[in-house]
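Before I ask anything, let me first share the structure, which is written out below as structure tokens.
As you look at this complex, bear in mind that one protein chain is not there, while each of the others sits in place.
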């Protein structure tokens, strides 16, 4: 059994990790930390876990994380980088669901996250945990930077196009819509029900932290600089991201075949038939990125539609997928759940 | 492997049966019928099933239902009663998720459902599939009448009180709130998004078909006639029923202990701690009835709060639970899923 | 022109007051205070007001409230009682939308609101601003205690029954459902979108502050003590309260006629035809309480359905109605808006 610890279990990625790991046949949940809620049974805060998870929150000091085989950080940005080195030194593998190790250029990271990085050398070592690109590197890693939710949906949508050189890299647009759980479980006014329900708005048009993370990936896929515009929107969904991607074709190729071939061996990327429109609810609770590719009226604009559940393939599910790879388990272990529709 | 057929698979109870049965280790899905959609792959209508269910809809004639071990009817009222006898004669067990066999008094049934019953003798034979009451009878049955969604939540909430004679049977009130999926997947104006979202209303105050079904159960529990008022409300939820039950105490007993004892051995009824307020989302997608009992300010009014997912413990999940009992499988097989929160 | 000041304008009752008063032909908005946001234009926080309200928030000290004709308190409980005496002494009328002056028995108030009252003598003077009962007293008042949202819906629903002695006063039940804006605009976890959307729960079953306020009214209507159970529920609506009221008949009277007669002259209470089910959206944004009365299957249980918009007839609209009465204006001035449906 893999001994698992979770740091920061009071947010949505934390409870989602528990929902998935509680059904994982090879996992023994050892500790979940929350300084503030230490002593409270997890199932008291998240009653869906009643009868499934017996753990109580513990302080980081009492959690015995150094005796775990793997520790997930489901914490705000800036926490994992303070604790990772000690865990790695103790032989514990680390999967960070926050952004501390996602961006290789530390100066860029510091500019966008507005803090000094505590361990640039570990950034260099960390593997970006998008299995569809980095599966081989993930297998032998000690430290995984689990991708952001928007970056997962957007990168998987652009990947076949850029790898194949099928579009002009200079004018890529991602118009992305996220459910409100993407904003976390912190009490903030703009994500109150009475603010976010029956309402729709863009935000961060001037600059969002996922922009440099996505650009880093797109430039790697393309092998050259890209011009990339990213506009996120807050949508009255609990879960779900829908990325609508726009690019200009630079070669006349069969887009449907391109996507199907690229993802033929990927269990968690589902290329839909030509003409389809993926719905976010079709992946609700499931570790799947569902994609459709269009070329409206046969013109030279490509439109890619890419949906994920931000808490699953966009966070906790992808983290478990990475854990499965790290520990040489079948990649789908505990991840075969079917999306809940309706 | 248990060979399973589903009649009428294009509604919400149909797709939910598929979601649950696709993960059932002892089930082989053999057929799902829809005359209108014959030939269409199920996963085309319900894309969450892509990669999980390969069946296509077939006509009833081509479905070979008589070769199944069990057939679920996820049909409108009045369909199952036309086809059940032939299936039973062929040795097939039948679980009807509609109302055809729920009410023992055929005259009452005909009054509320406004049609003549096709097989009153089978009504007499049918077992009402609420395992918490009828587990022993279910085990040997050929024909199960799967309870309605409101009746499941309301009966499980009143059961301990009436069995124990703890409340006056003459003034029982159930104020029940249901998600919109309880209205089915038929296109009707009042359940359009733009009608039902950000809106709340009671309906059927003058009389709802679940009233006689619930009353039948309450009178059985009490062993005497009851006075019972039932007011259902349409709520802007996709899934979920919340029943708030009111009764007047007739004996001064420990309500918390009463409920905990009654459901101590029930895997799918969760009595919450004193003072708790169950949330519908805590059972979203899960086969659980979660209950709390209150006695506001120590007065003589009992308030019971009872929540289920109308499509799971209120329909498809309970039907699978009944199937597990019928076929002597562990009752929780394929039903251990954790509620999806958030 | 009536010079109006608003204390505490950053919450939902504040912005709703502004929406209504900005269209009031006899009102000059003079000041709106918020210590925290002093200097910010109101329309920057609430962009629906762009082009309609030019005011900026000011500190209480700079607001010049003592030069107003009337001041509305849209503040947390406990604020108005600190400032009311000085305003009254300056000849300013006060309408408190919070609870400071609603409960006549100061000891009861202090028990439920967990603070010492600053001015019990003003509690005695204050008029409870439910115009359908107290119109005459409101006319000459200096200080109005604007009723709570639940109390408005519940009291107007029970009023005809209790005045007429038509029901047994010993077992009155109000099962009430509120939209999330009733919880205010403070950032709190349980009213986040991802917590409250697609979810339904009861709360405060053990005791809610509106219980003593409602009971005070019901006992006044009945002229005797009542047994009253109140269960509020949090509902995924932005606005709206639906109160479902239960009582046992003690006299065989024509309920429809009783209600129609009682409210024949009330512009803001709409008694619907027999058999109707009022919807919350029919009063969305409108200063109306819409009521239907039922007697299911001719039995001895009365069911009253009562809906309001919690921010309008349940708060800001009723406050403007009280202001109109205070200043001898037509009661409907600025309150003739039609509910927004869909």
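Every chain is named by a letter (A, B and C) in the order it is written, and numbering of its residues begins at 1.
Here is the rule we use: contacts are C-beta pairs under 8 Å (C-beta built on N, C-alpha and C of every residue); 3 or more make two chains touch, one makes a residue touch a chain.
These numbers were taken from a predicted model, which means no experiment stands behind them.
J.: Touch as defined at the start, partner being the missing chain; which of B:33, B:58 or B:181 qualifies?
T.: Selected residue, touching the omitted chain: B:181.
J.: In the complete assembly, which of A:114, A:261 or A:277 touches the absent chain?
T.: Of the candidates A:114, A:261 or A:277, A:277 is in touch with the missing chain.
J.: Of C:278, C:296 or C:314, which one is in contact with the hidden chain?
T.: Hidden-chain contact among the options goes to C:278.
J.: Pick out the residues on chain C that sit against the missing chain.
T.: For chain C, the residues touching the absent chain are 12, 15, 19, 22-23, 46-52, 181, 197-198, 238-239, 270, 272, 276, 278-279, 281-286, 290, 311, 336-342.
J.: Give me the chain A residues in contact with the hidden chain, please.
T.: 171, 173, 175, 177, 194-195, 198-203, 205-207, 227, 229-231, 233, 235-240, 242, 244, 246, 248, 275, 277-281, 284, 294, 296-297, 299-301, 303, 305, 307, 342
J.: Footprint of the hidden chain on chain B, which residues?
T.: Given the touch definition above, chain B has residues 12, 179-181, 183, 185-189, 191-198, 236, 238 touching the missing chain.
Going forward, only the chains that are shown with their structure count from here on.
J.: Between chain A and chain C, what is the separation of their C-alpha centroids in Å?
T.: Centres of chain A and chain C (C-alpha means) sit 45 Å apart.
J.: Indicate the whole-number Å distance between the mean C-alpha point of chain B and the mean C-alpha point of chain C.
T.: Each chain reduced to its C-alpha mean, chain B and chain C end up 39 Å apart.
J.: Multi-chain contacts only, two chains or more: what residues does chain B have there?
T.: Residues 198, 238-239, 278-279, 281, 284, 342 of chain B touch two or more partner chains.
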